[in-house]
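Selected chains only, in their assembly positions.
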Amino acid sequence: MNGTELRQLVDQALGVLEASRDELRDLDAAVGDGDLGITVSKGCAAVRTKLAALDADPTPGQVLRTSGASFAGGNPSTMAALVGGALLAGAKTVGDSGELDRQGAAAMLRAAFDSIMTRGKAQLGDKTILDAMAPTVDIAESSDIPDEDMLARMVADARTAVEETSALQSRRGRAAWVGERSIGHPDPGATAYLRLLEALFASARGTNT
Amino acid sequence: MKKLINDPDAFVDEVLDGLLLAHHHLLRSAAPDNRALVRADAPLDGKVGIVTGGGSGHLPLFLGYVGSGLCTGVAIGNVFSSPSAEQMLSATQASSGGAGVLYLYGNYGGDVLNFDLAGDLADAEGIPTRTVLAADDVASAPPDRAAERRGIAGIFFAYKCAGAAAERGADLEGVAEIAAAAVANTRTMGVGLSPTILPAAGKPTFELAAGEMEIGIGIHGEPGIHRGALETADAVTDRLVGAITDDLELVSGDRVAVLVNGLGATPLEELYVLYRRAHALLDDIGVEIHRPYVGEFATSLEMAGASVSVIRLDNELTQLLDAPARSPFFQQ
């Protein structure tokens, strides 16, 4: 996939993701402060505006860098800073290459995951976006899974992982203050990641057919 | 939604427009989007800058504590959201007088991540920074995880003491130490009687039935440690002050300052009813109240409720607390 294709895919997917605004607001309101809906909708809008302003034929790295920087500033928050930083870290692994292949995508996702883990000082099981990301990084890296199945498998495993966060107690961010009352609610950040994957999947399928 | 606003998405920008029109003698903008403000005479050559910041909706927190004897600059986020690292960097640059910058703000994930990033960017420009986090909310974590606590109204004391230290010429380490000492000796606990409505969301951030109170509520409506039927002002004050004196391990002979803070909709009159009881409780255990503060210092939009903060003072903190200070929102 070249940079122009990536830009188009991201643009379409974020257009779909914006529809999750109210759901994410409500999930975040249940255990946090309810701003995740705004973070996602403003972040998506900021990314789409900046991507549209890029020169023709951007590199995949440029698309990711631009996405990260603009998502971080759209509606600054925990999620915005973590995801923005993660995209910047991912962009670094991609470098200046003109194509993003499966291996490149996997390396990028791993770097993004590591960036969130490092900066957020979180562990798996702390009930964060990391719990939804972890299985999907493994899928991207697994050579057993064919390229054309990758996104579908990621969506499926992320969905299971999000469901499993319901049983966990939040140990990071605002939701940690809710303590035991966080149990029974899925993690909003993990859900946001799932919705992003679903949007990418739908857009990729739409683009390919 | 009983709000006097225009377009919710323009809310914070319009607030800042009004603020800069009203207070241009004391504050100036340090970013094209006005999301970084500094005192009008910043930077102060050779003095440590203090930069704070956080979400909007808490006036006079945070920008109300930018002024002489207080903070040098502030980065301003949307309602209840962190400012961006870029905005923090703008405040940092405009506050830097060559002696480094202290980041002094409340312990919230989004703010920490963004300030850390801003610190990296400042470093790359040759501006050394230190960070001290206010974490005074007793209700937000037990003593063994005190570093995880939220920062709420008690941050006022850290601003006041660190600001006075910077004003009298302390170096970056020195100002950071004072701020840390103020934070270490400050505890706060609040009570909420009604929720907050975000202008952009248009819905309450949480539900609280009529006649209910939430003890230990955060200033974004984060849940506290007890929800139950509303009690008398004295009973509520007993809970708040009791938790604080326990956690601070106050003993007879200690000297403190007390801050009774309104969260927004609670009348000033009621804050004095709380102060009356807090004063009596501290008096009873032989603690000397060096200075009382009563009013709105850190609000949560139109939330009804209040908080009590106490700082234990040694001689140095006492002197710094007593020093003059002036912003459009606070004067002493």
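Letters A and B mark the chains in the order given here, with residues in each chain numbered from 1 onward.
The working rule: contacts are C-beta pairs under 8 Å (C-beta built on N, C-alpha and C of every residue); 3 or more make two chains touch, one makes a residue touch a chain.
If you're wondering where the values come from, they're calculated on a predicted model, not measured in any experiment.
The assembly described by this file has a subunit formula of A x2, B x2.
The rule we apply is simple: only the chains that are shown with their structure count from here on.
Separating the centre of chain A from that of chain B, both taken as means of CA atoms, is a distance of 32 Å.
Put simply, chain A touches chain B in their complex at residues 25, 29, 32-35, 37-39, 72-73, 75-82, 85, 119-120, 172-174, 176-178, 181.
By the touch criterion given at the top, residues 77-78, 80-87, 108-110, 113-114, 116-117, 140-141, 148, 150, 198, 200-201, 203, 205-206, 218, 220-223 of chain B touch chain A in their complex.
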